[in-house]
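The complex appears here without one of its protein chains, the remainder shown in place.
Each chain gets a letter, A, B and C, in the order it is written, and its residues are counted from 1.
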Amino acid sequence: MRMLRGWRRGLLVVLVCACAWGVVGIVFPRRATRASGAAGYVTPGVFTPAHPSAFAAVKDFVDIHPEHPVQPIAYTHKVHLAKGLPCTFCHVGVDQGPEARIPGVTVCMSCHQSIATDRPEIKKIAAYQARGEEIPWVRVYNYSESAHVRFNHAPHIRAGVDCAACHSDLTKQTTAERKIDLNMGFCINCHTQKKVSIDCETCHY
Amino acid sequence: MQTTAEQIEQDLLRPLFHSSGKYWIAVAIATSLLLAGVAAFGYQLYAGIGVWGLNSPVFWAFDITNFVFWIGISHAGTLISAILRLTNATWRRPVTRCAEAITVFSVLIGAIIPLCHIGRPWLAYWMIPYPSERHIWPNFRSPLAWDFFAISTYLTGSTTFLYLPTIPDFAAVRDVSTGLRKKIYRVLALGWQGTPRQWQRLEVAMHIMAVVIVPVAVSVHTIVSWDFAMTLVPMWHSSIFGPYFVAGAIFSGIAALILAMALLRKFLHLEQYLRPIHFENLGKLLLTMSLLWFYFTFAERLTAWYGNSPPEMAVFWESIRKNFAPLFWTMVVCNFIIPVPILAIKRLRTITGTAIASATVVVGMWLERFLIVVPALEHKFLPYSWGTYRPTWVEDTLMASSFGMMALLYLLFSKFVPMISIWEMKVGLQSHAGVPMVAPAEGQVALEGPQ
Amino acid sequence: MERRDFIKISALSGVMATLEGCRSAEKQLIRFVPEEELIPGIATIKPSVCTVCSAGCGLLVRVMQGEAEVVRHGQQGLIKMGLAKKLEGNPQHPVNQGKLCARGQASLQLLYHPDRITHPIKRIGPRGSGEFQAISWDDALKEVSAHLGTLQASGSANSLAFLSRPLSGQRGELITKFLKTYGAPPPGWYQPFDEAVLRQANLLSFGHAALPTFDLASADYVICFGADFLGTWNSPVAQSIGYGEMRQGRPGRRAKLVQIEARMSQTGANADEWIACRPGMEGVLALGIAHIILAEKLAPQGAGSRPGPLIAGWQEGLPGYAPEAVEKQTGVSAVVIKRLAHELTQSGSAVAMIGGPPLAHTNGLFNALAVNALESLVDKQSVLSFTPQVGDAAPVQASLAALHGLSAQPPQMLLLYEANPVFSAPPSARVREALAKIPYIVSFGSFIDETSAQADLILPDHAALESWVDNVAESGSSRAVASLAPPAVLPLHDTRPMADVLLGLGRQLGGEVAKALPWATYDAMLRAAFVPLRTRPGSIDVKTDDDFWDAAQTQGGWWSSTSTTPPGAAVKRAPLSAASPEFAGAAADFPFYFLPYVSQSFGDGSLAHLPWLQELPDVLTSAMWSSWVEINPKTGDRLGIKQGDLVEIASQQGTVRAAAVLSPGIAPDMVAMPVGQGHENFTRFASGRGANPLSILAPLTEQETGSLAWAATRVKIARAGGPEQARLVLFAGGMSGFPHEEQPR
Partner (left out) sequence: MAHKWGMVVDLDRCTGCEACVVACHAENNIPTAGEDQAARGRAKHWIRVERYWEGDFPNPRVRFQPVLCQQCDEAPCEPVCPTYASYHTPEGLNSQVYNRCIGTRFCANACPYNVRFFNFYNPEWDKPLQLQLNPDVSVRSVGVMEKCTFCVQRIKAAEIQAEAEKRELKDGEFTTACAQSCASKALIFGDLNDSTSEVARLASSNRGTKLLGELGTKPNVTYLERGTWEDANHG
């Protein structure tokens, strides 16, 4: 058995060497450089290679998103909606095309030039505008890049789908919260109920 | 040669309790190979499968070659063992266990390779049919889905087939060991006491498994061949592929078995158990398969050549006369020219002789799979889109790693399970000694487990 | 180690926290308030004008909102802005009618090229070292205007030179005016493969010093001498549209295309009949055909009366061009010559055209006049015509003389715009040496190339899509065309349009210059030039100048509604008799004709830095990212050269090395190389890739026009290495296949 210990040490050495070989292979891959070596834009999405870290990849893989992202401005949907503003006042384009505009300082200040100018949050917006900066809103709803979803708002709105069906009731929220998990089951469920196409290529292309 | 039940037990249990230095060297080498493969796979996962040599249009190469190769190797064990059991060939007794182990491990490797080769291995679970909110199922029309079911069935079946006759031996180990080891083997032995009722159940179960596993094994490799034959690719789209692959699989399987037996005999000192007669008999089987393989290859090539369809001929000449000719003719030499004389001439059909023949057959059969996969993909219909393939170090490493994994599993298996079925040897001993062989199932002869 | 790999390892070793940190750092880039209001996800289509070749096709730019990383007020940040996503042809534009070629579509990458010069830079290292440092626009402009002022004050205003590629439209006008009022000599226009010979021939034959326009849609028979009119020559999109029609656009009536050349071009590959003719003898062949037509009176009386007499012996029926004699000189059999003469005259409407290599011989003008004479003999329906012009200015013409001027008398100061003579001029022009003698060079280049690397100061121009663009079509349309477009997108970088910079400099200089160039910005100048077109019958019918100006911008220009070309000026000239082409290098020492040809992907080489074009497989060889030399397989066999081998091509002027491509479409006594690769210094995608065939050209010129005879060099070739040294990347057939893929059916 004493012999064994020696051999086990040998085994350890071999294992270390093997790992080192693996690491060397990764550090100095025998793959020649791509078209360029300079800073490249790598598409976000998919598993590890595209993510900044393995952790981020796993989060994406298991579909974890922050439910209530912290926004730079404590905007309140509740108050604005209560005052009777329609969604499209700020979210321009949502009934015309795929995307909804996230309003910037210009939109905010078009009213708040004169309304509630003394509120601290409004002052913050004014300060952004003064610096020539846009409000760095944090995205609440989005699809993982690897889902390859080409969602288009306009047909949904034309079909009379209520905004709240996907974005939950914003009259009860300040900054938007991701209350509804927009996964494929959610979409399929509604599409099936409304008897619209559930062909893959309706959304994925 | 005085072989007694005690002697058998002592000889066959020895490897479980004593390990030589050589054993640990072997384990170390196998482990490092396996780990190198794991590292290479990790690298592939991070960088993308582009670190392999695959390209357009050669989308499969080493990966699928190795997959078919290992699935082919797996046909040694279970199939041979089952047939020999069913035909009650008594010489099979020392052979079955190591053959069945080869099956289980090579199917395992064969099942892992496709998981590594797909572009997004983390989504491999989509092959499993499970109800989900997405309302989508695997595509049951795809040969790959058939593969998934066939191989998982085969893996389960052959594991069971290996496990069942091992139960009495687990009990044997349980009874002679102490401490943790005893606890483990107690679990593995499933409460085996050697009662007539248990023997009867075991025999019935074995018989059922032996009957069931033969069609499963045949279907598995037929389905593997359908991965190719179901496409329109020239030289793939052939109805001969099913039997051709099954024959090839048994061929390479027997070769692998002979090699494994030769190594076991040498390193575990089982000269008394694995005797020349076993090699001689398996050698005859190998000879038959070599001739059969030649017949299939000849028939396949002849029909392609005689049919003279241009897309097929492009592939045909590529493998016979152009870039792949060296590999093709090496394959013919390895699978036919070398093994046939060795195995046909009785004087050469020794343990060394059959081992050499088997080694060339293993190499030759690997080449055969490579030559099925790559030249056809390189030369599909439109010549403008033809391509070439060279493997990279990642593929080399992964391939070496699959051999490392096989070796490691086998080495570890030999440490935990007697490589030759103790109880079957004892049965053999009794029948050899002239004691009328009475089936234990009838509960009249107590084949006692070691006390 | 690449950044990518670094990330991989870091992730592997579990340094996730750091990386999460890095990522949020990127997120923390400030965002600027958008400078334009766009609805996200909805495309707007804006007109523009293609500037990558002289055809001047009309573009439609698909603009969508996106987020770009920009620098504003010295700070880096993100901004939402309209981004050009795709270039399409403008369906209303008379030249390209909604279609666009590969090079035009790829020019989108000029806007987003990662190696664009993003702000003014000043040289700090030695010339050509490529070492520059950033400088502010104010400082840079101060420096330039100081230089200009000093030069003018010291009385050597004539020592300012401007070198540019030929610019049609107001940009050229602006430069010319600037120089004239400053007191400098007129701008030097330079680009390789100039069309001086053909313009001169057309002036003599037809009275128009311009490239011809072809109404191929009405042609029944096209005999083409060397012109790659479907690929790179003249107005390829317009000609391809006509070609499609003449092939299958008229049920029951399909035209025949006969291509005469020694190396099969893309056009030749489409021909119904491809005839190899000895290089430089195309004119003789044309006259051989004309001889039959005249002798057998196949053409109507009086045909060819104008261009014909420019050829000696025309009145006598071209006695020296009997088919048998022509066969000896051209290598084309007399039987074929006779048949062509009959086919040409029996077809409804035929056309003969010439372009490219036949003009690039010492006897280029003779070849052109000969083909023009044949053309006027067979072209009953005016397939060949000339595009009416908006103004009366002759097309801006590039010439080698511009470069000779630089080296003969180096100016004190040189302004450079979109010309890269260090790369594209033959070695005899000694451009590099000439530039070294110029004390101060300012470039308006967007990229560092071989020539702008010699500059002392670079004032980067906007990309075309960020600028006001205009163009006057020289050919390609039966109507007069003046294209115009406002910027399609806002500028991405801290660049300024050359035209505005020049106008600004003029203002600072004051005096005559400021008086001649009173406009604050280039669009004002454009407006002044465009508005007078309102009264002419054309595509815009409005009452006021403002409306006209708006309509021109939305339409992408103005085009006339009439298609009458004024008759050309009569230019007298003594008849020309046949001259044999001269070649540099004796046939014994240099056994092969050498043909550098305009590349399908890179044009004259100025587009070699676009990755889409680098990865575009050449249609005949399927080569990508490579330089190659085409050799006949028989020649290859004889010299032991195999597909993909490295071959050394030596002329009297020097040697280049390139991979061999064995091609059945080339005469055994000729080798050909595409132009475009071989850049020493031209962004990450083109630098150090392949070889430049222009660098071994002999200094022979066409005898009458002085234009470079770029097809008049002879070379010898030898195998210099195996495929591993040559690195030929083919899209077709992988590495093992011979180029003769034969189709299985």
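Note that a contact is a pair of C-beta atoms (placed from the backbone, for glycine too) under 8 Å apart; a residue touches a chain by one contact, two chains touch by 3 or more.
All values reported here derive from a predicted model rather than from experimental measurement.
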item	value
Contact set of the excluded chain (shown chains only)	A, B, C
Among C:236, C:445, C:460 or C:491, the residue in touch with the chain that has been omitted	C:236
Sole contact to the chain not displayed, among C:53, C:117, C:255 or C:513	C:255
Which residue of B:5, B:49 or B:429 touches the chain not shown here	B:49
Listed residues C:225, C:522 or C:625, member touching the removed chain	C:625
Touching residues (missing chain, whole complex) on chain C	4, 41, 64, 66, 68-69, 83-89, 96, 98-102, 104-106, 108-109, 111-114, 220, 230-231, 236-237, 240-241, 243-245, 247-249, 252-256, 264, 266-267, 269-270, 272, 274-276, 347, 492, 600, 611-617, 619-620, 622, 624-626, 632-634, 664-668, 684, 689, 727, 729, 731-732, 734, 739-743, 745
Interface residues of chain B (partner: the chain not displayed)	47-50, 52-60, 114, 117-120, 123-124, 126-127, 136-139, 141-145, 148, 227, 230-233, 377, 380-385, 387-388
Touch residues of chain A, complete complex, unshown partner	31-36, 38-43, 45-47, 49-50, 98, 145-150, 152, 154-155, 158, 197, 199-201, 204-205
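In the analysis below, only the chains that are shown with their structure count from here on.
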item	value
Graph class of chain-chain contacts, one of line, ring, star, complete, other	complete
Chain B-chain C separation of Cα centroids, rounded to whole Å	64
Whole-Å gap between the CA centroids of chain A and chain B	47
Gap in Å, rounded to a whole number, between the CA centres of chain C and chain A	45
Residues within chain A bordering two or more other chains	23, 26, 29, 48-49
Chain B residues counted as touching two or more neighbouring chains	42-43, 46-47
Of chain C, residues touching chain B in the complex	4-5, 8, 11-12, 622, 732-737, 741-745
Contacting residues of chain B [partner chain C, same complex]	42-43, 46-47, 310-311, 314, 322-323, 378, 381-388
Complex contacts: residues of chain C adjacent to chain A	1-5, 7-12, 14, 16, 19-20, 22-23, 27-28, 30-34, 37, 39-42, 72-73, 77, 79-80, 114, 611, 684-685
